[in-house]
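Other chains dropped; remaining ones untouched in position.
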Amino acid sequence: MFKYVKKLQYPVKITNPNPALARFIISQYGGPDGELGASMRYLSQRFSMPYADVAGLLTDIGTEELGHLEMVGAVIQQLTRKMSTDEIIASGFDVYFVDHTAGVYPQFASGTPWTAATLQVKGDPVTDLTEDMGAEQKARTTYDNIIRLCGDPDVRNVMRFLREREVVHFQRFGEALGRVTDRLDKKNIYAVNTAFDR
Amino acid sequence: MFKYVKKLQYPVKITNPNPALARFIISQYGGPDGELGASMRYLSQRFSMPYADVAGLLTDIGTEELGHLEMVGAVIQQLTRKMSTDEIIASGFDVYFVDHTAGVYPQFASGTPWTAATLQVKGDPVTDLTEDMGAEQKARTTYDNIIRLCGDPDVRNVMRFLREREVVHFQRFGEALGRVTDRLDKKNIYAVNTAFDR
Amino acid sequence: MFKYVKKLQYPVKITNPNPALARFIISQYGGPDGELGASMRYLSQRFSMPYADVAGLLTDIGTEELGHLEMVGAVIQQLTRKMSTDEIIASGFDVYFVDHTAGVYPQFASGTPWTAATLQVKGDPVTDLTEDMGAEQKARTTYDNIIRLCGDPDVRNVMRFLREREVVHFQRFGEALGRVTDRLDKKNIYAVNTAFDR
C-alpha cells in the first residue's frame, strides 16, 4: 500500500501562467512516455519479477514516478490558473479547455487520452528490463524537447530535475539487467524465462 | 509524493491457481471501472479542486485506490502462478498469455488496454464529484459480478473487502458533494464553476 | 423504431461562419461528454432496465439527445460553410479539414474519434442512473465552457438552450434514482441488482 506525503519531491513554483506551455507539457503527465505510464509500467511489472532485488527496484522507481506525476500535475495546474478566456483562445488551449476547464487530464500533447497500449508487461525479466531502459530514454527525450521549447526558468528548472532522474533510472535498470543476465545460462541467455519456467 | 509501505491493505492468500478467474478479475486492475482508473481519476481531479477538504479527500481515496490496485495485482499474480500450458489453453487464458506470459497488464476483461477515455477530469467541483459517485457505483457492480462468478472463498473474501470500500467511498463523495453545494449560490447551484470562476 | 421529424428541436441560424469555434464545439457532437455519447448511453441502458417507467425515461431522453446531436451538427455545418482556405489555415481548422473537409465527424475537440469507452452500460439500475447523473453534469460543464469561450450570440443562444436541457435531464435521472432506491431493500440498498437477480 501507499502513503501520501504532503510535499512535492522537488518544489514547483511557477510565477507566470502560460497555457501555451501546458498544451505540450501535459504529455509528461499522460503522454506516451509520461509519468503516468512510467509509474504504471513499473508497478505492474513487479508482480511477475522473480528476483526480490529487482522487484524492489521496480517498486521504488514506480513509487518515485507517482511523485513525478504529481509534480507535473502541479506544473500544469500552476500554468493554467487565472487564465482569461482571451488567453485560452489565443494560446490554442481552447480545445483542451472545452472538455477539462483547467483540470489536469491524463492525455498526450497530441490529444489522445492515455492508453496502456503505450506500455508493456511481458512477464519476462530480461524483456521487461529492456523495455524499461527504452522507456527511460523516451522520457528523457521528452524532457529534452520540453526544455528546448520552454523559456520560462521556473518550468525549465523542474523539467531539468525530472530529466536527471530519468537518466538515473536508466542506469539503475541497466545494472539490474546485468544482475539478471548474470544469473542466466551463459550459453543461451534466452533459453528460459525465469518468471515462468520455474 | 508517495511512500511505499511493504504490506497489502488486506491480506491476499490464494491457495488454488485458476487462470479462468484471472481472465475477468483483471478488469478490476485495468478495466473500465477498475482500480487503475479509480486512483488516476481522483489523483488527477484534486489539482483543480478549490476546496482543501475535498482535495484532501480525493488525495486520500486516490492513494487508497493505489493500494487496491496492488491487491488486485496480487490476486492476478497468485491466480496465474505455476500454471501448466494445458491449464492455460483449457481456461482460454492463452490469448492473454501470448502477450504477457503471467505478468499483470492493465487491461479490460474484454481485452482492451486501459484508456483514460474511461475517466473524466472536468475541472468543476460539482461535476467531478458526481462523476466520482458514478465511478464508485460502477466499481461496486464490477465487484458484485466477480463475486457472482467466483466460487473460490480466498478470492471472494478479498473482493468483498474491496467492494465494501467502494461503498464507503461513494458515501464520502456524496458527503463532499453536499458540502460543496452548500457553499454555492442557493438560487442557481450551477451559476458558477468555483474551480474556474474565481 | 424511430421516425425523423424534419425540424430541429430549437432553431439554429448562424450568420457568421467561424471555423475557430467549430474546432471545439465539435466536442458536443462527438466528444467525451457530447450528444452522440449521451444518446447511445441512454438508448443502450434501457434494454436491461427492469422498471418500465425508468426504461421509458431512458428512451425519451435518449431520443431527445439524438435531436441535440442533430442541432450541434447543424451548428458545426453552419460555422464551416463558405470558408476560404486562408480562414481554414488561420483558424487552425486545417488539421480537421484535411481528413473531413467541411463534413461533421464525431470526434473530441482534442482530435480523438468518439469511443464507447467514454460511456458505460453496467446492467444495474442504481449504477446506470448514477452514471447518467454524472454524464449530465459533464455535458453541462462542457456547455458552460463553450459559452465562456464563444462570443457569437447566434451560437451562445443554442448552447444555452442545450445546457438547460442537460440540467432538466439531471433532475429527471435524480428523481428516477429516487424511485428505484425506494423499491429496494431498505436495509441494504446494494444487496441486489434488480436487473439481474430476479
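A, B and C label the chains in the order they appear, each numbered from 1.
Heads up, the rule we're going with is that a contact is a pair of C-beta atoms (placed from the backbone, for glycine too) under 8 Å apart; a residue touches a chain by one contact, two chains touch by 3 or more.
For clarity, every value in this text was computed on a predicted model and none was experimentally measured.
> All chains share one sequence and 3 are in place; how many are there in total?
6
The rule we apply is simple: only the chains that are shown with their structure count from here on.
> Look at all chain centres (mean of CA atoms) and spot the one farthest from the centre of subunit B.
Greatest centre separation from subunit B goes to chain C.
> Same residues or different residues: which describes how subunit A and subunit B meet, taking over half shared numbers as same?
Mostly same residues: over half of the interface numbers shared.
> Which one chain sits nearest the middle, judging by mean Cα positions?
So the chain nearest the centre of the shown protein is B.
> Measure off the straight-line distance from the CA centroid of subunit A to the CA centroid of subunit C, and report it in whole Å.
It comes to 33 Å between the two C-alpha centres.
> Distance between subunit A and subunit B based on Cα centroids, please, to the nearest Å.
About 21 Å separates the centre of subunit A from that of subunit B.
> Any chance you could list the residues of subunit A touching two or more other chains?
In subunit A, residues 99, 101, 107, 113 touch at least two other chains, as defined above.
> Which of the residues in subunit C come into contact with subunit B in the complex?
Interface residues on subunit C, with respect to subunit B: 32-33, 112, 115, 117-118, 120, 122-124, 126-127, 130-135, 137-138, 140-141, 144, 148, 167, 190, 193, 196.
> Would you mind writing out the residues of subunit C in touch with subunit A in their complex?
20, 23-25, 27, 31-33, 92, 108-112, 141-142, 145-146, 148-149
> Name, in rising order, each residue of subunit A that touches subunit C in their complex.
Contacts found on subunit A: 85, 88-89, 92, 94-99, 101, 107, 110-113.
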